[in-house]
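Up next is chain A:
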Amino acid sequence: MSQYAATFAGFGGQGVLTAGQLLAYSGMKEGKQVAWIPSYGPEMRGGTAYCTVVVSEVRIGSPIIRNPQCACVFNRPSFDKFVPWIRPGGLLVVNSSLIDVTTDRTDISEILVPANDIAMQAGSVKALNIVMLGAFVGASNVVSFKTAKAIVQEKMGAKREWLPINLKALEEGFKLAVDSGKTKVKA
Partner candidate 1 sequence: MKGNEAIAEAALRAGANNYFCYPITPQTEVAEYLARRMPEVGGVFLQGESELAVANMLFGAASTGKRCFTTSSSPGISLMQEAISYMAGAQLPCVIVNIMRGGPGLGGILPAQSDYYQAVKGGGHGDYRLPVLAPSSIQEAVDLTMLAFHIADKYRNPAMVVGDGMIGQMMEAVEFPEKYIEPPLPPKDWAATGAKGRDPHIIKSLFLDPVALEKNSQVLHEKYEQMKRDEVRFENYSVSPENEALIVAYGTMARICQTAIDELGSEGISAGLLRPITLFPFPEKQIYDEASKKNIKAVLVVEMSMAQMFEDVERAVVGKKPVHFFGRTGGIVPTPEEVMSAVRRSLGAESGAKRPRKKS
Partner candidate 2 sequence: MVMDRSVRQQTSSLSFVKNIVTIVGGFGSGKSEVSVNLSRYLATTCDQPVSIADLDIVNPYFRSREAAERLQEFGVRCIMPEGANRHSELPIILPEIRGAIEASATGFGKLILDVGGDDLGARVLSSLADAFREGSYDLLLVLNANRPFTADVAGCIRMITEIEGASKLRFTGIVSNTHLMDETTGTIVLGGLELAREVGRSAGLPVVFLSAERSVLDEIEVDALDLPVLPLDRILLKPWERPGS
Partner candidate 3 sequence: MSETPDTTFKRPESLRDTVTHYCPGCTHGVIHRLVAEALDDLGVRENTVGVAPVGCSVLCYNYFKTDFLESPHGRAPALATGFKRLRPDMIVFTYQGDGDLASIGMAEIVHAANRGEKFTTIFVNNAIYGMTGGQMAPTTLPGQITTTCPAGRDVTQCGYPIRVSELLSTLATPAFIQRVSVHSPQHIILAKRAIRRAFEYQLAGRCFSLVEVLSTCPTNWGVTPSDALKWLEQNLMRYFPLGVFKTPDKPKEQR
């Protein structure tokens, strides 16, 4: 695949923009072209926040992607908004801790990640975005787990006490996705 686009969406404060940035950095580390473009505006404050990350082996044309290959949705409004946009054959990563529905689309694969719960077990609910990132990496293979781990260490290492929590969150999310075999898993 020469170009892959993933949208991360949720409430402001859930860390969706950060999750997307970490993906962009990981792509960059692997020598790929990347673009990260956030939604911004009124939505910045409290409403839905989302960003789209393009990871590509060729020069990126339009950074605005209407139909991404993947959506990682962190809350219900994002689920409603972004699921219809996913490209056929694409991937949906759902934070099932907060979203109690599943898609009826049959042309995409869906993976349910109880990200809040996993994050809490890892040490802090705040790490839910890292759980989602881990699950995305595990399900999509756009970047390697090794790269993602290195980036989390590099970018989130400043707060020393948080690093083990984030690394654990990443790993648990990743494992869940790999174990689920990228198929529909009902919680």
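As a selection rule, all candidates are chains of the complex that A comes from, given by their letters.
Operating definition for what follows: contacts are C-beta pairs under 8 Å (C-beta built on N, C-alpha and C of every residue); 3 or more make two chains touch, one makes a residue touch a chain; residues count from 1.
All figures in this text were calculated on a predicted structure; none of them were measured in a lab.
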{"item": "Result, touching chain for chain A in the complex among 1, 2 or 3", "value": "1"}
{"item": "Candidate 1 partner contacts - residues on chain A that touch it in the complex", "value": "21, 24, 28, 33-38, 40-41, 59-64, 66"}
